[in-house]
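What you see is the complex with one protein chain gone and the rest in place.
And now, chain A:
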C-alpha cells in the first residue's frame, strides 16, 4: 500500500472495523483504490430483499474529487441508467472533500428508498414512474427478484 494517502487507509480501516448496517465495502486485493460494494435494498422499498452490487473507485485526486460509483446489478430506478451510472448531486457538483465513502454509500441507499423522477437519468423509467407509479414500482420489484437475489448470478 505504498503511496496510499493516510485518509484512504483510515477510511478503509473504519469501513472494515465498523461496517454500516446493510452495506458491505471491501477493497480489491490488487488495488486499494477499488472497492467491491454490496448494498442491501432498503425495507419498505421495491428493492427490499435485493442485494445490489456496485463498484467504487477513488480517483487520484480523492478526496478533492468525488469517488466514481456504478451499479453492477441491473436495477429499475429513475436516477440510475442502463449502464449503472447514478445521478446523485454529491457525486457531482455537491461533492465536498469532507464527505467519505461511508456517506456516499449511505446516500445511495437513501436514493433507493426515495427515487426522484423529477431529476431523471433514465427518461423512460422516469416517465413510467410519473405516469403510473404503481406499475413502475411493480416493475422495480420484479427486477429486484430477477437480478438482485444473492443466489442468482448477475452478469451485467
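The rule is short, and it goes like this: contacts are C-beta pairs under 8 Å (C-beta built on N, C-alpha and C of every residue); 3 or more make two chains touch, one makes a residue touch a chain; residues count from 1.
To be clear about the criterion, contacts and distances are computed from a predicted model.
Q: What name does the UniProt record list for the absent chain among "RBR-type E3 ubiquitin transferase", "Protein SEC13 homolog", "Translation initiation factor eIF2B subunit beta" or "Large ribosomal subunit protein mL59 domain-containing protein"?
A: Not shown, but named in UniProt as "RBR-type E3 ubiquitin transferase".
Q: Among the options A:65, A:124 or A:142, which residue touches the chain absent from this view?
A: Of all options in A:65, A:124 or A:142, contact with the hidden chain holds for A:65.
Q: Decide which residue listed in A:17, A:30 or A:98 touches the omitted chain of the complex.
A: Once the missing chain is taken into account, the touching residue is A:98.
Q: Name, in rising order, the residues on chain A that touch the hidden chain in the full complex.
A: Looking at chain A, the ones touching the missing chain are residues 5-7, 9-11, 61, 63-65, 96-99, 103.
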